[in-house]
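Only a single protein chain was left out; the remaining protein chains are all shown in position.
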Amino acid sequence: MNETLIPYAGVVTEITGQTPDVKTFRVEAPEGGKLFEHLPGQCAMLSVPGISEAMISITSSPTNRDFMEFSVKKCGCLTDWLHAMDEGQMITVRGPYGRHFPVEEELKGKNLVFVAGGIGLAPLRSVINYVRDNRANYGRVDIIYGSRSKEDLVYYNEIVSEWTNTPDFHVHLTIDREQEGWDGHVGFVPNYISELELSAVNACALVCGPPIMIKFSLPNLLQAGFDKTQIFTTMELRMKCGIGKCGRCNIGNKYVCKDGPVFRFDQLDELPDEY
Amino acid sequence: MKKLQKTQLQPFFAALAANASLYLPVDNEVGKAEFKKWQDGVQMSTALNTLRSAKDFFFPQTENLMEFKMEGKRIDVIDTREECEDFVLFGVRACDAASFAILDRVYLVDPVDTYYKNRREHGTVVTLACGRPAETCFCGTFGIDATDPAGDVTAWELADGYALRANTEKGEALLASVAALLTDTDTAEVEAEQARVRAILARLPLSGLTTEGLGEGMTKEFFARPEWAALSEACLGCGTCTFVCPTCQCYDIRDFDTGHGIQRFRCWDSCMYSDFTKMAHGNPRTSQLERFRQRFMHKLVYFPDNNDGIFGCVGCGRCLARCPISMNIVKVMKALKKGGAEQ
Amino acid sequence: MQVNEYKPKIVAFCCNWCSYAGADGAGSARLAYPAEVKIIRVPCSCRVNPMFILRAFQRGADGVIIAGCHPGDCHYTSGNYFTRRRMALLFSMLDYLGIERERTRVEWISAAEGAKFSKTMSEFAATVASLGENKRLEDLRCKQ
Amino acid sequence: MQRIGVFVCHCGTNIAGTVDVVAVAKALGQEPGVVFSTEYQYMCSESGQQLMRAAIREHKLTGVVVCSCSPRMHEATFRKAAALEGVNPYMVEIANIREHVSWIHKDMAEATEKAVILGRAAIAKVHLNAPLQAGESPVTKRALVIGGGIAGIQTALDIAEAGFEVDIVEKSPTIGGKMAQLDKTFPTLDCAACILTPKMVDAAQNEKINIFAYSELESVKGYIGNFKAQIRRKARFVDETKCTGCGICTEKCPQKKVPNEFNMGLDNRRAIYIPFAQAVPKVATIDANYCTMMKTGKCGICSKVCGTGAIDYTQKDTVIEREYGAIVVATGFNPIDAKVYNEYGYMDSPDVVTSLELERLMNAAGPTNGTLLRPSDKTHPHTIVFVQCVGSRCDETDERGKPYCSKICCMYTAKHAMLIREKYPDTDVYVFYIDVRTPGKNFDEFYRRAVEQYGVHYIKGQVGKVVEQNGKLHVQASDLLANEQLHIDADLVVLATAIEPDKTARSLGTMLTASMDTNDFFTEAHPKLRPVESPTAGIFLSGVCQGPKDIPETVSQASACAAKVIGVLAKDKLTCNPCVAHSDELLCNGCSSCEKVCPYGAISYSDKEFRGPNRTTLIRRVASVNPAVCQGCGACTVACPSGAMDLKGFSNKQIMAEVDAICK
Partner (left out) sequence: MQAMMEKRAKELLADGTVNRVLGWSAGEFPYDITPAVFETAKELEDAFVYNDFCAANLSKYLVKESRKEGKILVFLKPCDTYSFNQLLAEHRILRENIYVIGVPCYGKADVEKLKAMGIEGITGIVMQNGTYTVETVYGDQTVKAADAMAERCLSCKSKKHVVYDELLGDEGEVDADCNRFDMVEKLEAMTPDERFAFWRGELSRCIRCNACRNVCPACTCEQCVFDNPNSGVSQKAAVTSFEENLFHIIRAFHVAGRCTDCGECSRVCPQHIPLHLLNRKFIKDINEFYGDYQAGADPEAKPPLGTYDKADREAGEGGRH
C-alpha cells in the first residue's frame, strides 16, 4: 500500500545559484524523469535523512515533464546542508502536498497579477510558467517582483530572457534601495502596486512574499479594486506530516499543509487571528 | 447474545490467546491498570479503567516509519512496514472504544495512514460495559453510553458471568472461535445491569455537563475569550493530558542516526509543549495561553467543525485525574459556557 | 580455537595537559595498551559532561574512563576537583541504577606517567572485558 | 556540510610501519563530506604542507583532517598551513595515529582499524567545527621575576636591557640566592662572589629593575599580558630608604644567638642583621623572632645607635599591587633535609655536613674564614669521606629521596675534593659514588684532574653507615669494583644531598595555575621545544625551578627565558586562545552555576532585554564570558544545566560526534 510518509529518493542533477542565499535544485528520479506529478503552488517535503525535513514549494511548472525544481533559501540546518552539497547528491522528496493555485478553475481566462517579494517568487514561478505554457487560457499578466537588491532577485535571467518576451507579459521589477548598475524601479513592492494602476477587472492577484510585504500589499490591491475573493496567497507554517494529521500547522480548523498553503484572502478572514 | 460463566474466564482468555495476542487490563507494580499481554495466570484488573488509554495499540507512542541507508551521495529508502499480527483487546471501556472512531476520522481519511490502518485491521476490540463509574466520568456528555459500548464485541459483567454480543463480522468470528465456552442467553440480565449503572451515571457529579453552546462554528466566539488567561495560568505545559488522552493524535517525526543508518520514527507530540510549533524562523504559538487554547479549541471546536459536529473528547476523565495542577477540559467547558452566559 | 574474542569498546576522555600527554608518552615509550581504548582529547577532565559518558554507552561503548591531571596539578587549577565530585556522584547514581560500576572510572595520570597510562588502560580494558557487553545502558537502535 | 580533505602521514615508517596508511586514506575517503583523501611520506615536511595546501585550493576544502602524530606536535604546523590557503586554522583536526596507534600496536590490521576510527572521529568533529577568530588583549609592559637568585637576576637584567621594566620579588632580605653562598665554581674554580656580586649591583643600579627583597607574592590574577599581582612587602622594621647599610646596629645588637642561615647555621648572627657584606639591597633587617625589643619591648639599642633613624619597630607588612605582562618563576632550589638520612649520622655528629655547609666552611667569608675546620673541635680534618647521591636517584618507592639525578653533585664534589687536596695535601679524600656523571664542557677533564692529578680516592660503592666513635666518624662502605667491605675512620663526612625545588614552589604553582611535575619542578610547555615556558601562557621558567641545573645552564636558561618574556612584552596586543567558553544568552538562566566553577573569574552577569511572547519584552539575567580571561577549561559547560554554556572548539556536539564515531 502506498504510504505518503515514505519519501522517494531523488537525485539533485543541477544546482543553480540564484542569489547569495538562494539556490535552485533540480531533482530527478534516479532512473530519470519526475518523481511525481504536481500542480502549481503545491509543496513537497525535502529531506536529508538525519538532518531534517522541510516543506518547500515546487517552483517548476507541472508542464515540465523532465524534472522538478525547488528554490531554497539558506536559513536552517537542512537548507545549509543543501546549499553545501554537490550535484549528484541524493535527497528524499515526498509529496505533492496541499492545495494548489486554482489554475484550471478560478484563474482560467483571467488577467493575472503576480505580486512577489524575494524568495516568494518561487511558488508563483510554477504558476507563471504554467501560464506561459498554456498562454491561450489566460489574459494579460502583470508580474510585480521586488527584492532588497538586484543580487537578491531570484530567476533574474529567466525573467529577463523569457518572461519579458512572453506575449502580454508585463514584468515590473523593483529593488528596495538605489544601487549602481540598476536603472529600473526603486521602492517597496506594496507602493509599486499602487503606482502601477492595475486593473482588477476580470483579474486575480497572486501574492507571495514576506509577511510584512503581504500585509501592506493587501490594502493596496483592495484599493486598486480587487476583491478579497480575487486575491490568493500561499502560506508557510510549521509543517511536519504534510497531510493534516500531525496537528501542528493549523490556523483554527484549517491545516495549512492540507487545506492550504494556497488560500484565498476571504477564506483567511474566516480563520482566527492566530498568526 | 452469548454468555460466559465467570469460572470460564481464564479458559476463554486462553482460547482467545491461542489465535491472537490478547491484551487486557492488568494491575501493574504500582496497582494501576494497564493493558498487558495475557499469559496463563494473568488476572484481569478490576479497576474501572486503565491509566493510559487504549489508543497505544493503534497509535503507539513511538514507531519506526522507515529507514535510510546513506552511502556516499546515495540514499536508499527502506520501507520497514510489516503486516501487523492479529491481536485482541479485551476490556476496552465505552469511552476508549469511542476514541477509536475519532482516531479513525484522522488516520483513515485520505491519505490513509497505513501504519494505523494496518493495526486497526488486525485488532479486534472487545469492550466491557462500565459497572462502577467514577466521579471523573462524563462520557455521557458526548453521547456515549457507558452501559452499551461499541467495539467488535460488547461484554457486560454480570453476577455470575459475562454477557457477550458481537457487533461486527470480526466480532462474530471472535465469538465463533470460542463458541464452545459460550451459551446462548437473552438480553434481560444485560438490561437489568444497564438500568443499575444508568442510575449511578445519573448521580455522577458531571452528569449534568452538556455540550450545549460548544462545537461547530464557535471559533470566532471562543477564540479571543478572556477566560483563556486564567484557565491556562497554572498550566505547566507538560504532556500528561495529551498522553493519557485517548483522542489526542498529534505526532512528531524525527530522525535518529543509529551510526549505521537513519531511522525515521514517529512519536506522540503534545500541542501543550512549548516547541510544538517552533520552526526555524520563530514560533507562532509563543505563550502557554495559545498552546492551551489550541488543545481545547481543537477538541471542542475545530474537530467538530471538520467532523460533522463530533467532539474530540470522549469524557474518559483521565486528564481530570492525571493533570498535575488539576486543570482539565471540564473546567474549560464550564468556564467557556459560563463566560458565554455572562456576555 | 577462539576466533572472535570479545573486544570491548572503550572511550577514554583525556585532558589535554596531563593524560593526553601521558598517552603520548606511552606512545613514545612504545608502552602498548589494548587497541579497544580510543582517546578523545578534552581540554580538561572537567569538560566531560555526564551526557558524553551516557552517549558513549548508548552508542555501544562498554566502558568509559576519564583521565585527568592529578588533584592539585590541574592546568586550570581546579578542574579535576570538580570532575572528581561530578563523577563521584554520577558513578554512584549509575551504580544505584544497577549499572556495573566497573564500567566507569576516573584516573589521574600526569604527562610524565606514560607507564601508568598504559597500565591503567590495559587494566581497565581487562576489567571491562571481564564484564562483557554493556547491556544495561545500550540503545538497541545503535546495534548493528 | 563541510568539504573535508584527509591527509594520512606515513611519518616515514613510524606510522606506515604498523598502519596501512593507504587503506586508512581509502576508508576515510568514503566518509560523508570527505572530498579528498590521500597519504604522504611526511605531512609535516614542506612538501607535505604544500600537498595539503594544493588540495585545499583544488578541492575547495573547508575542513582538514590530518592523521599523523600527536596534535601536541604538529597541530600548529598544519593549522598554519591551512590558514595560508584561507582555511580557518580551527577547521583543522588531527587524528593521532602515531603515539596512540602505530607506536603502541604491533598488529597491522588492528592498528589500521583503530587509525580509521580515530580518523572518523576527527572527521565527525570537523563537520561541526566553526571558524574561530582569536581575540586580542593589551599587554602590560612590565615583567615580574619571582626569585632573586642568579637565574632571576640574569633574567631581570636581560629583560631590563631590552628596555622593559622588571620587578624582582625575593623572599629573603637580599638577592643573590644560593650562588652567593658558594665558594668557588666548577670547572673553572673562579670565585662565585666575584662573578655574582657585580650582577647583583647591576640589578640594583638598573633603573628598569625594581627589587622587592624580603617580599612575597600574595596572589596573582589575570592572564598573559594582564596579570595583577599582590606583593607582600614584609616588615623589616628598618626603613629601607633611610638605612645606609653601615652595619653599626648589627654590631651593637645584644642578641647574638641567632643561627645564621646564610652560613647554614654554622655560626650565629644578631637579631638585626645584613645577611652578608655584598647584600643587595644592603639594608638591615630585624628578625622579629629574636629581637628583644620586639619580644619584650625592652632594648631599642639598634634604634639608639642608628645614625639615620631608620629603625621602626612599628613597621607593618604592606601589600602592593602591580600589573605585569609576564611572570618569570625563578624560585630555585634547596638541598633536601639531610636529617632523614640518619644512617649517615647527620643528626648525631656535627662533623657530618652537607655539601653546601662545606661550601661555607671553605668560604673566606664563612664562619671559619676559609680555613677548613671540623665543626666539632675546630681541627683540621685529615680524612674526609664524600657520600654521593644522598637522596638522588632513589627508587620510586623511597619516600625520603628523589627519583631524579641532582646533576650538580658530581661536579661540585670533584671541586671540593680538588680544593681540599690542593690546600691540605695531607688530607685523604674518599668519594663514594654510584656513577660519576660529567657531561659538560671541560667537566670530565676536571674530574680526571681530581683523580689523576690530585689523587682523590674515587670508590664506586655505597656508604652503609656512619657512626661517631671517639671523635672519629666510622664509615662502613662497600667497594663494588673490588667487591669488598671498607671501614674508614674519617674526620669529616660530606653528604652530597639532593636538591629539590623550593618549598614555596607548590603553592606558587597553584597561584599561577602553572603545572608541576610530581617532584614539584615546574613543567615546561614542551620538554624540548619550549623549555623555558610553562604551559600556562605568560608564565616563564628560569633556573632550577624547572629542573636541576648548574650555573652556566641556569644563566643560559635565564637569558633564554628573558628572550621569551621580551617577545611577549614587545607586542602591543596579544591574540587570545579562541577556544573559549561562550554563553548562549537565549538559553542562559542566569543561575550562576557556571560562575561558581570558573577558576579565572571570567564569567559575569548582566540584565538584558529579550523578546517575550506576543511582542512583550522580558528582562533576564544572563552570563557572558570574557574571552581574554577564559582559558577554555570547560568546567562551566558541565555546570550549566541548560547547555547555554559551551566551549568553542570542544563543543558538546563536537565531543558527542567524536563519541559517536568511535563507538560506531
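Labels A, B, C and D are assigned to the chains in the order they are written; within every chain, residues are numbered from 1.
Everything below uses one rule, namely that a contact is a pair of C-beta atoms (placed from the backbone, for glycine too) under 8 Å apart; a residue touches a chain by one contact, two chains touch by 3 or more.
Please read these numbers as outputs of a predicted model, since none were measured by experiment.
Enquirer: Under the definition given at the start, what are the shown partners of the omitted chain?
Expert: Checking the complete complex, the chain left out touches B, C, D.
Enquirer: Quick one: say which of B:Glu29, B:Asp110 or B:Glu169 touches the chain that got left out.
Expert: Among B:Glu29, B:Asp110 or B:Glu169, only B:Glu29 touches the chain that is not shown.
Enquirer: In the complete complex, the non-displayed chain touches which residues of chain B?
Expert: Interface residues of chain B facing the absent chain: 28-32, 34, 48, 51-52, 61-62, 132-136, 200, 203-206, 230, 233-234, 236-240, 242-244, 252, 254, 256, 265, 267-270, 273-275, 320, 322, 324-328, 330-331, 334.
Enquirer: Over the whole complex, note the residues of chain C touching the chain we left out.
Expert: Here the touching residues of chain C are 50-51, 54-55, 57-58, 71-72, 78, 81-101, 104-106, 136-141.
Enquirer: Write the list of chain D residues that the hidden chain touches.
Expert: 586-593, 596-597, 605, 618-621, 639, 641-644, 652-653, 656-657
In this text, only the chains that are shown with their structure count from here on.
Enquirer: Mind having a look at which chain is the central one, using mean CA positions?
Expert: C
Enquirer: So which one's got more C-beta contacts, B-D or A-B?
Expert: Counting C-beta pairs in contact for B-D and A-B gives the edge to A-B.
Enquirer: Could you grab the centroid distance between chain A and chain B? Build each centroid from C-alpha atoms only and quote it in angstrom.
Expert: 40
Enquirer: Go ahead and note the Å separation of the Cα centroids belonging to chain B and chain C.
Expert: Centre separation, chain B to chain C: 47 Å.
Enquirer: Just the number, please: Cα centre separation of chain A and chain C in whole Å.
Expert: That pair's centroid distance is 53 Å.
Enquirer: Among the residues of chain D, pick out those that touch two or more other chains and give their numbers.
Expert: 660, 663-664
Enquirer: Please set out, as single numbers or ranges, the residues of chain C touching at least two other chains.
Expert: 59-60, 142
Enquirer: Taking touching chains as linked, do they make an open path (line), a single closed cycle (ring), a hub with spokes (star), an all-linked set (complete), or other?
Expert: other
Enquirer: Inside the complex, what are the residues of chain D that reach chain C?
Expert: Answer in residue numbers: 70-72, 96, 98-101, 103-107, 110-111, 113-114, 117-118, 121, 506, 510, 513, 515-518, 523, 535-536, 579, 597, 599-600, 631-635, 637-639, 647, 650, 652, 655-656, 658-660, 662-664.
Enquirer: Would you tell me which residues of chain B are touching chain C in their complex?
Expert: Interface residues on the chain B side: 256, 258-260, 263.
Enquirer: Please give the residue numbers of chain A that touch chain B in the complex, ascending.
Expert: The touching residues are 1-9, 48-53, 75-76, 86, 88-92, 237-238, 240-241, 243, 245-250, 252-253, 271-275.
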